[in-house]
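Dumping the structure here so I can ask a few things about it.
Note that one protein chain is taken out, while the other chains of the complex remain in position.
Order of writing sets the chain letters: A and B. Residues in each chain are counted from 1.
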Amino acid sequence: MLELDADLMLRVKAGDSASFGQLLARHRGPVIHFLYRMVQNSAVAEELAQDVFLRVYRARESYVPSAKFTTWLFRIAMHLALNNLRDRRGERSGESLDEETGDGLQIQVADSRPSAEQRMVDQARRAEVRGAIQALPDKQRAAVLMHKYEEMGYAQIAQVLGCSESAVKSLLFRAYETLRARLAHMG
Amino acid sequence: MRLVCSIPALLVVFGLLVAAPLGAQQPPADEFEGLDAPPPPGAPRALAGPTILDRLERMRPEERQRLFDQLPPERRKRLEERFAAYEALPQAEKDRLRRQYDTFRALTPEQKQAARRLFLRFLQLPPGRRQVLRQEAHRLSEMPWPRRQARMASPDFQSRYTPEERQILRVLAMITPNP
Partner (left out) sequence: MECPIQARGKKDLLLDYCAHTLGAGPAAQMEAHIAVCPECKAWTEAHMRTWTLLDEWEAPPVSPDFDRRLRERIAMEREQTPWWKAIWQSVAARPLKPALSMALVALLLLAGLLFVRPRSTPPVRPGHEAIDAERVEKALDDVDMLRQVGSAEDTKDAGAM
């Protein structure tokens, strides 16, 4: 039977580092993917994810399972992502640190599609989707990413964002309307 | 009984009073403080002794394989590929990397971590900007120390580069081997 996250974290609190490894294995993917879609840079996303888990580790001795573990995790991730986005907006260097095409440090995965033209079309479509999400205000973007990609419920998203459930539903509706309008031409 | 219990407690307090200043570490205000300037005459910049890579290259193949076998399969395969790619580099490139690595490995763990973060930020810059910084770092590394210091303090340098880029340049120039 799969152990609850809170039980694992309490074991970490008691000094069991293997339980921290289990939590990491379970949650690193979703946290990194959420951060990647927030900041749109895989290297930065991994650095931030490291910070998230480091904070979890540092807080182990005072951990109390008052909220769902993933809520806590994503709250930290959200906070770090917003700080990073704010810092990057204030950078003097005139050029963006955002990835140009498909992720600066990532190993390129061989594409099974046969034609270079098709690959370019796919890349352009992904760029449009990325651009549309990037253009959303930070909170709307975070809400969409948690709802769509991490399949989190309204209540949990509300706890991460620190707002009411009805505010989350509003945010999501507006965000999806905006995305629909922006991506309508893609069919 | 009370006297017996109080003696260890007194010794502990004494131990803490002695150990605390010895054990306490004040982090430096700047991780790379004092490293920019050239070492005093006769003192080496880098660590003595062969690097891990030197030792790895000199190992017998079966010895090296026993070492790689310590890792789980996926990591072992990646390590083998990386080592093979390193061995296949042109000699001039290998020499350059070894000299840089020699300087890098002399850093403390904290300095290495700070350098890695800066290098990661460097690699995230657009290609054009990276090239500008590389060229500047190369120029800085060729300068005698007083000129390098003056260049980095100049208004022109300060205005061309962000604070983070200036940190990156400082570390890049530090590890770039002099021609």
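Rule of thumb we're sticking to: a contact is a pair of C-beta atoms (placed from the backbone, for glycine too) under 8 Å apart; a residue touches a chain by one contact, two chains touch by 3 or more.
Computed from a predicted structure; not experimentally measured.
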Since one chain has been left out of the picture, which residues of subunit B touch it in the full complex?
5, 8-9, 11-12, 15-16, 18-20, 23-25, 27, 47-56, 67-68, 70-71, 74-76, 78-79, 81-83, 85-86, 89, 93, 96-97, 100-101, 104-105, 109-110, 112-113, 116, 119-120, 122-123, 127, 130-131, 134, 172, 175-176
Provide the residue numbers of subunit A that touch the chain removed from this figure.
21, 24, 28-29, 32-33, 36-37, 42, 46, 49-50, 53-54, 57-58, 61-62, 102-109, 122, 125-126, 129-130, 133, 147-149, 151, 153-154, 166, 169, 172-173, 176, 179-180, 183-184, 186-187
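Note that only the chains that are shown with their structure count from here on.
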Residue ranges of subunit B touching subunit A (in the complex, touch as defined)
117, 120-121, 123-126, 128-129, 162, 164-165
Would you tell me which residues of subunit A are touching subunit B in their complex?
41, 43-44, 47, 91-93, 95-97, 100, 104-105
